[in-house]
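One protein chain omitted, others in place.
Going in written order, the chains are labelled A, B and C, and every chain counts its residues from 1.
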Amino acid sequence: MTPLDPPSKLTRKDFVSDQEVRWCPGCGDYAILSAVQRTLPEFGVRPEKTVFISGIGCSSRFPYYMNTYGFHTIHGRAPTLATGVKLANPDLDVWVITGDGDGLSIGGNHLLHLLRRNLNLQVILFNNRIYGLTKGQYSPTSLIGKRTPSTPMGSVDPPLTPAAFALGCGGRFVARAIDVDAKGLPIVLRRAHQYVGTGFIEAFQNCPVFNDGAFEHFTAKEVAAETQLHLEHGKPMLFGAKGDRGLRLRPGVLELEIVTVGEDGITEADVLVHDETNRAMAFLLASLEPPTFPIALGVLYAAPSTAPTFEVALLGQNAQALAKQGAGDIDALLRKGHTWEVSAGG
Amino acid sequence: MTPLDPPSKLTRKDFVSDQEVRWCPGCGDYAILSAVQRTLPEFGVRPEKTVFISGIGCSSRFPYYMNTYGFHTIHGRAPTLATGVKLANPDLDVWVITGDGDGLSIGGNHLLHLLRRNLNLQVILFNNRIYGLTKGQYSPTSLIGKRTPSTPMGSVDPPLTPAAFALGCGGRFVARAIDVDAKGLPIVLRRAHQYVGTGFIEAFQNCPVFNDGAFEHFTAKEVAAETQLHLEHGKPMLFGAKGDRGLRLRPGVLELEIVTVGEDGITEADVLVHDETNRAMAFLLASLEPPTFPIALGVLYAAPSTAPTFEVALLGQNAQALAKQGAGDIDALLRKGHTWEVSAGG
Amino acid sequence: MGALAYEKALETGMDTPAARQETDREALDSVVIRFAGDSGDGMQLTGSQFTDSTALMGNDLATFPDFPAEIRAPAGTTFGVSGFQIHFASYDILTPGDAPDVLVAMNPAALKVNLADLKRGGLLVVNTGAFTPGNLKKAGYSNDPLEDSTLDAFRVLKIDISKLTLQAVEPFDLGTKEALRCKNMWTLGLMMWMFGRERESTVHWLRGKFAKSPVIADANIAALNAGHIYGETAEMPSGIGGYAVSKASLAPGHYRNINGNEATSWGLVAGAQLAGLKIFLGSYPITPASTILHTLSGLKNFGVVTFQAEDEIAAIGAAIGASWAGSLGVTSTSGPGVALKTEALGLAVVTELPLVLVDVQRGGPSTGLPTKTEQSDLLQAVYGRNGDCPLAVIAAATPGECFFMAIEAVRLATKYMTPVILLTDGALANGAEPWRIPNVSEIAPFPVTYRTDPEGFHPFHRDPETLARNWAIPGTPGLEHRIGGLEKAKNSGNISYDPDNHHQMTKIRAAKIAGIADDIPLQEVEAGPSEGELVVVGWGSTYGSIAQAVRTSLRAGLSVAHVHVRYMSPMPRNLGELLRRYKKVLVPELNNGMLVKILRGEYLVDAQALGKIAGQPFKVAELEAAIRTHLER
Partner (left out) sequence: MGALAYEKALETGMDTPAARQETDREALDSVVIRFAGDSGDGMQLTGSQFTDSTALMGNDLATFPDFPAEIRAPAGTTFGVSGFQIHFASYDILTPGDAPDVLVAMNPAALKVNLADLKRGGLLVVNTGAFTPGNLKKAGYSNDPLEDSTLDAFRVLKIDISKLTLQAVEPFDLGTKEALRCKNMWTLGLMMWMFGRERESTVHWLRGKFAKSPVIADANIAALNAGHIYGETAEMPSGIGGYAVSKASLAPGHYRNINGNEATSWGLVAGAQLAGLKIFLGSYPITPASTILHTLSGLKNFGVVTFQAEDEIAAIGAAIGASWAGSLGVTSTSGPGVALKTEALGLAVVTELPLVLVDVQRGGPSTGLPTKTEQSDLLQAVYGRNGDCPLAVIAAATPGECFFMAIEAVRLATKYMTPVILLTDGALANGAEPWRIPNVSEIAPFPVTYRTDPEGFHPFHRDPETLARNWAIPGTPGLEHRIGGLEKAKNSGNISYDPDNHHQMTKIRAAKIAGIADDIPLQEVEAGPSEGELVVVGWGSTYGSIAQAVRTSLRAGLSVAHVHVRYMSPMPRNLGELLRRYKKVLVPELNNGMLVKILRGEYLVDAQALGKIAGQPFKVAELEAAIRTHLER
């Protein structure tokens, strides 16, 4: 089959490039790569219409492994190139790949404005709470006290919560998944892709070499049930091995608390129902973390996509101008306004 | 009196520099300058211990007019220089002056990390929803549809809400005031200065030349009472000419609604009480804007300052290392580890 | 005759009395006028209206707007003074002129700042109405210069323009503030009378500008006419009267005024059309480059997409992305912005994508003097990147030439798959000149072709002649590939850490840029002998001053030639040989010596620097003096 054959059903293979994958054994990046390669064929977008754009970092090697168009750009700037690509050709299905260092340290500003502008593309932020590629310095998501080569006595700055940051920036679709969660990750990939606007996904990714077990407190098998809250729109926020623990709004105050259905007269009706269109709820959920609370996974926020995306609005102006003024005539443009003739005799 | 005289009671004059003020007539920057010059003497910090650091923009000329130490840096980078100053000398009282372009466009990332790190200093962001200095292009806070020289058909990107952004970044003190509000502005200046940690103030500032009346829909005398909500910790959120309109949580849902005390059986007890330590509430308040809601002014959020500030934590490690290892001896350092002697005969 | 009658007269094309006196005018070959006033006084508008009508009169002309720095100063202060100089003549003009023959000073501060430049014996027009004690103090005058001996060396026309304007616009019932705003039109009217310009174009322009408030338009027109009639009717001091400057014999054709940023913008659009591409402009506002963003934002029906980015890095990043996706990526900025784009420029070099970066240079270093002109980004443009990172750098010499150099930038960028830096500067950006409008349809197109054939495709396969790699854009079936900033294998473009490959790729990238030298015109001598004592080598906006100075020196019998470099990197093949034909090489630049460094290193000629770093163009006299000195040495 030559690449020009009519689109047939796509398979995982169509998205696997010929490049050898070069991450450390056991790196969570493998699982994310695999989830993406397995999920993309579902969308029916052909590889040549698909573009992966990354910055610099271990995670940012991702595009090399996808048999699509790919641009491994410079540190922190992937959102800017993605913006240019999407504006130049809005038909392309654009994915931005970034890390907690790439996207939130050097590239925080571009991520902010990408989210604010709301282009129709997807961002996957690989959060391993460390700089992998440069050998283990702490990152903006590292927890306080992290000992690394650059913080031998422990880091002192409070970590950023990527989802809260995204919401603060005006992000309209915010979701989370765990690297090795072969069920949860494809779900948010799908939802982000369906979403008309910028789909932001934070993937909790284990770096066995420099930050092993950073998320173990909620990813470990033994604790998963009690520490993971899988969100579903319109469903009560229940979790726990028996599915009987839930979140509710502390009466009259703007705070969440954990309740157990069946205890103290609590029924399922008392449990808060997830409304993914409620930004304030998403903000509250974004900040929950074990041990006090479960971690909220899945789609935290999906604003009703009423607003036109940035590229539609911007390019719409071009179309409107064209319709109104006709295709630009450069010779006419040069002659617009005051002009005068100098004759041969003049 | 020479500048070396013993500290006497400071007055406004102590903070007025000899430089002529060079803003357009009627610019809101004058009012802010005046509020700062009037309020600073209260704090008892001497001019030589006070530092103003700005980026580039009309607003960023501010330091020239203060008879303190001042650094008019480069576009967007004031937070970075301020961080260095504060870490080099934590005794200084540092103020960062920035604009909506300087602080949220080119400088968004530095502002993000400044807020996250929580140094003990103050930031005043002059939001005029426009680039003043470069003659009127739209800014990240300009409303959709803004016609400017760079957006002749209107801007298409949704504006950033500075206060929501600050909260998403982990900002611990977030407040707002109107440039010409000679009562409200000093209050938040005072509160920000008292706050141990980064005090972020958004000042709504009118630019009569390029964006006149940007905030008129809530600053105009006629509408002020109905459109401004002046927050006070522990007080019910009431506003309106008669002080009978209030905000309450829509029962059971995470949403605010406006109620009128005395109507439909509503009493003052139904009205939400402002809790400035509640981050989720602050996030909700940050996003309110007329006409649907009043604009929330005053201190939206002030996290209990339990965490040590960045400079205290970081420099504390130096002190701890010093206490434990003694003052570094460079000659000993050079001889640490494997060394060997080569004798003259060798 | 009231204001309205006047206007009527104009509109019906009826001659005004002034027009009838035309023959009495003293004939002049060339005049330099400087309008100076407060930032709020509308001097730039006055200047450009005068310019337009002067162009319509068939004079050749050049202008130099001199804005106050990027601040809006309180009225009346010296740092708020705004100036606009126009030089017009009956022969072809090369510079906006050194010292003005006529200075219009709207207030004491304008007088203070500009008087030193006025030619001795020159004409000073002052608005006495603004010489209040307050204004005098703000300008730093302890005595009123109108009363002491300050103005002894000049011919002075003292007029209370403020009062006369208020009278003229009285019928329109404006507030005093608004009424006074018309005083620039009154002044313009007077100057139009003095130099026999037609008011028609200004009236037309006022009608358009104030279409929504016709009263304001009427008031301004009334003021304009009142100023004009004042010239005709008032008793002028002896020696002051009407002047005539006859038409210049310009090459026949269709003309317009154009400033450099307009010309650059339009050139980019023309270039993109010639290449068959859409333009994507990623930009962040910065003085004096912003108007390129503004101009292109108004050309949406030309398929121009403009994106005001969050900063300069995002601007170039988006432009690179757009280029990769098949548009012509363009980014416009000034020096500090170029500094920020440095890293991303390297990415564009190594991924070999077409990109045009327009650097409208301003006074540096750092924030420097944002509204002033300078040529001090040359070394940054040529050398300022990490690693061996060659790209093409070209520079425009005149406002009108910006159009052609922008086209050239597009041609080189697309033909060689490389970033091209186009250097212009603040003086070109804002300076206007009459420009013979070219027919774009007569320029040979240079359409690009994207790669589409998957057969044997490798992203870094090259055209054997140009060494350009093929341009394969996302969306093309079968050409899926990955590029990035790491070194890449010679053909496949896969990451390669192979030492020899890196050496070869570095040499190939250098050879590709060096090869452009075969595709550009040989260096010509602008004026003067083709060998001899002294050659003056310039680049960029110093063109006019150097050409004028060399012309004058040649007339004075000196052996001096003018060479003006437009291709800064790579340079024309014959440049070294050409320079060696002269005993001495003098390199005037608006910087502390940059091109001179390159010429010395490249050609081992003992070129000498003549640097002026004052944020202002060379005066012709300065260059004449330097030419003499260097010939005498």
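Here is the rule we go by: contacts are C-beta pairs under 8 Å (C-beta built on N, C-alpha and C of every residue); 3 or more make two chains touch, one makes a residue touch a chain.
Just so you know, these numbers come straight off a predicted model, no measurement behind them.
Asks: Using the touch definition from the top, which of B:Thr73, B:Thr161 or B:Thr227 touches the missing chain?
Replies: B:Thr73
Asks: Identify the residues of subunit B touching the omitted chain, counting contacts across the whole complex.
Replies: Residues 2-4, 17, 19, 46-49, 51, 53, 56, 63-64, 66-74, 77, 79-89, 91-92, 109-110, 112-113, 314-315, 317-318, 320-322, 324-328, 330-331, 333-335, 337-346 of subunit B touch the chain that is not shown.
Asks: Just the residue numbers, please: which parts of subunit A touch the chain that's not shown?
Replies: These residues touch the chain not displayed: 20-25, 27, 56, 58, 61, 74-76, 105-106, 108, 131, 133-135, 137-138, 140, 149-153, 209.
Asks: I need the residue numbers on subunit C that touch the omitted chain, in ascending order.
Replies: 68-69, 79, 334-336, 338-340, 342-343, 346-347, 349-351, 363-372, 374, 376-377, 379-380, 382-389, 484-487, 495, 497, 499-500, 502-503, 506-507, 509-510, 591-592, 597-598, 600-602, 604, 606, 612-616
In this text, only the chains that are shown with their structure count from here on.
Asks: Quick one: name the chains whose C-beta contact count is the highest of any pair.
Replies: The chain pair sharing the largest number of C-beta contacts is A-C.
Asks: Give, as an integer number of Å, the spacing between the C-alpha centres of subunit B and subunit A.
Replies: Each chain's C-alpha centroid was found; their separation is 29 Å.
Asks: With chain centres taken as the means of their Cα atoms, state the distance from subunit A to subunit C in Å.
Replies: The answer is 44 Å.
Asks: List the centre-to-centre spacing of subunit B and subunit C in whole Å, with centres computed as mean CA coordinates.
Replies: Comparing mean C-alpha positions, subunit C is 39 Å from subunit B.
Asks: Please list all residues of subunit B that touch 2 or more other chains.
Replies: Within subunit B, residues 105-106, 108, 140, 153 contact more than one other chain.
Asks: Residues touching two or more other chains, restricted to subunit C: which are they?
Replies: Only 300, 310-311 qualify.
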